[in-house]
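In this view, the complex is presented without one of its protein chains, the others remaining in place.
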Amino acid sequence: MARVKTEKTRKIPITMKEMKKQSFLMIVSFCMVVYGIIFYYWPLTGWIMAFQNYKPKKGLLGSKFVGLDKFRFLFEDDVFIKVIRNTFAMGVINLVSTTIMAVLFAIILNEVRRTWIKKPIQTISYLPHFLSWIVVTGILHVSLSPTGIVNDVLMRMGFIKQAINFFAHPKYFWWIVAFANCWKETGFNAIIYFAAITGIDPSLYEAASIDGADRLQKIRYITLPGIKPTFLILLLMNVGNVLNAGFEVQYLLGNGLVQSVSQTIDIYVLKWGISQNDYSLGTAAGLFKSVVSILLIVLANGLAKRYSEERLF
Amino acid sequence: MNEKEYKVSKPISDKIFGVIVVIFLASFVIITLYPVINTVALSFNDGIDAVRGGIYLWPRKFSMKNYKTVFAMQNIWTGAKVTVARTVLATLTSLFANALLAFVVSRKRFLFKSQLSLFWVITMYVNGGMIPVFLLYKNLGLTGTFNVYWVPGMISAFNMLVMRTYMEGIPESLEESAQLDGAGYFTIFKDIISPLRKPVYATVALFIAVWQWNSWFDAMLYNRMKTQYTTLQYELMKLLSSVMQQSGSAENAKNAGGNTITPITIRAAVTVATMLPIVCLYPFLQRYFVTGLTIGGVKE
Partner (left out) sequence: MKLKKITALLLSSALMVSMLAGCGGAAEAPAPADTAPADTTEAADSGDDAAAADTAEASESTGDVKEFTMFITMPGSEINDDNEIAQMIADKWGVKVKETWLTGQTASEATGTLIAGGEYPDFIDSDEMNLLVDADALVPLDDYIDKYPEFRDEWFTPEEWDKFRQPDGHIYWINPFGNTMGETKQTTHNDEAFWIQVRVLEWAGYPKIETMDQYFDLLERYIAENPTMEDGTENMAYTILCEDWRYFCLENAGQFLAGYPNDGSVIVNKSNMTIEDYNTSEDTIQYFKKLNEEYNKGFVDPESFTQTYDEYIAKLSTGRVLGMVDQWWDFAYTVNDVFKQTGLDLKGCNYVPLGLTTKEGMENRWHTYDDTVNQASGIAITTDCEDPEAAFKFIVDCAMDQELHDLRWWGVKDVDYNVDDNGLYYRTDEQRQNWADTSYQAAHRCQYSYFPQWHGTSRDGKNANKPEEQPSEFMNDMAKPLKDCFDAYGITTYPQMIGSVQETNGPWFPMYSYSNNFTTETPGGVAWAKMGECKHEWLPKVVMAKDFDKGWGEYMDAYEACKPEDFLAEMQEILDTFK
């Protein structure tokens, strides 16, 4: 990977002169790498647990090795396969919907010229980020219940004849989760895009106005390209997170009737690993998630490098 | 005044667009504000009364009991002090460290920039689990100290990448001209790069501050027995979980006469108590997100 890249970009020969010039960068890098190894890479020794029957008393060195037993347990269970599907599906739906909402909101709010409108809306928008999931899902549950406001409105407008019990049907579940995520995080996610839009050179808009561009055209030709680097970087990063589709939302919104679509890897691990005292199983699932994430990131990064300037590494 | 000028030359498509903007934002505000107002209303409501449900925008049976309970907690002020200290300290150190790292990896000439980026990107997706991390902190002597709040999480690949994106946006010519003047990389970082990136600093600072402000798991895990290092959120979590536990106890059953608290209302009060300070911080940072456009507006 790295080699392809250096060929593409300008080649800088590794000479003593260059090294000396970059000595500040080198020293900083070295410190950062040491820090990273200590706090992020050293704990990965814990991954050994995935191949052991870990017992806290015996520790990492003393526990019995069981090879791939834990992975076998996971992948021989039909439920786990379903759980991967659920996690992946919800991860992708969440990623797409929350990204679109955040960008949309940032751009639209940017179109408001009056600061006294804009500032309060921005503040309000990020408040739900501070509500815990139990509060948000509680309200959502009440609103979507057969006697709740959503059914009420739908019935009054004549879309449906009989109240729908949204939580009793697996087909609605993923979308409810996506909605909950957008509801809670759109404002907070948009902050980063506000900053990006702020960074766009104002003279570009002036020039466009002079050329007679309308607002939509300005968005299309100036704002969107302006936030593209941020957008792509965030997208790339989040592609690696699709398997972290969450735990609390699904747990709080789910019930027996929809459990075939509501269980995520994290819930599965909690049920089978932690609550049953099986640390190793949880670690195995975590290791699996990490490997998939890194594969996805490498893939996405390769694509991004081929088709645009942005890349993660 | 610019507005007027602007309106004259407004194409029709802009007017339609304006209507859409208004509708979108109005519905967005209503739907976003509702859970917040609902939480505030609940926080001022009597606990037992709230159990019946049906409270929407305004408390039904007003009570200050929830807030009284929250603020009567023994360690709440210690927790608040620790939380403020960790938030300020971690925001500053972490902002500086991330900026420095972002600066290094955004230097186009830097020999190991892609390797260094990869090194950090990976950290976002790997996690050794609770126990190895616990052991590490214990061996480093971080458990049972204040330092555990800011030392381990100082660098986050996410924040670093966000900053890098901005720093890459700086024209290379700036850097080159500085180098021609004989400036080293440290000088470039200090003089040129860092002052230019205000909005991104505000953003990242906000992310770090919010994260720090809301953290409690570390206090629970590493400083469980150290009352002097408890954090606000940990105290609030303790209150919440004890109220949840108690609501099913015989004691409460005979209690209907007095003002009562229940998990529903205490949770609401705790949420508001957490939310307020960090919300107050936002307008100060917000300036940095709006400045550019105000300037733009003036120039128009």
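Here the chain labels run A and B in written order, and each chain numbers its own residues starting at 1.
Criterion: contacts are C-beta pairs under 8 Å (C-beta built on N, C-alpha and C of every residue); 3 or more make two chains touch, one makes a residue touch a chain.
The model shown is predicted, which means the values in this text are computed figures rather than measured ones.
Q: Pick from B:27, B:74 or B:177: which residue touches the chain that isn't shown?
A: Touching the chain that is not displayed is residue B:74.
Q: Among B:36, B:100, B:118 or B:135, which one is in touch with the chain left out?
A: Looking across B:36, B:100, B:118 or B:135, the contact with the absent chain belongs to B:135.
Q: Which residue from B:14, B:49 or B:175 sits in contact with the chain not drawn here?
A: B:49
Q: In the complete assembly, which of B:80, B:221 or B:285 touches the absent chain?
A: Going through B:80, B:221 or B:285 one by one, B:221 is the residue touching the chain not shown.
Q: Residue by residue, what part of chain B touches the chain that was omitted?
A: 48-49, 51-54, 68-69, 72-74, 85, 88-89, 92-93, 130-131, 134-135, 138, 143-147, 150, 195, 216-217, 220-221, 224-225, 227, 234, 237-239, 241-258, 260-262, 264
Q: Of the residues in chain A, which ones touch the absent chain?
A: Touching the missing chain: residues 53, 55-57, 59, 73, 79, 138, 141-142, 145-146, 165, 167-168, 252, 255-257, 259-260, 270-272, 274-279, 281.
Simple rule for what comes next: only the chains that are shown with their structure count from here on.
Q: So the centre of each chain is just the mean of its C-alpha atoms; given that, what is the distance between chain A and chain B in Å?
A: The mean C-alpha positions of chain A and chain B differ by 17 Å.
Q: What part of chain A is in contact with chain B in the complex they form?
A: 2, 5-6, 9-10, 12, 14, 18-19, 22, 24-25, 28-29, 32-33, 35-36, 38-47, 49, 56, 60, 104-105, 108-113, 115, 118-119, 121-132, 134-136, 139, 142, 183, 186-187, 191-192, 194-195, 197-200, 202-203, 205-206, 209, 212, 214-216, 229-230, 233-234, 237, 240-241, 279, 282-283, 286, 289-290, 293-294, 297, 310, 312-313
Q: Report the residues of chain B in contact with chain A in the complex, numbered from low to high.
A: My answer: residues 3, 6, 9, 11, 13-14, 17-18, 21, 24-25, 28-29, 31-36, 38-39, 53, 97, 100-101, 104, 107-112, 114-129, 131-133, 136, 140, 152, 154-155, 158, 161-162, 165-166, 168-169, 184-186, 199-200, 202-203, 206, 210, 214, 267-268, 271, 274-275, 278-279, 282-283, 286, 288-297, 299-300.
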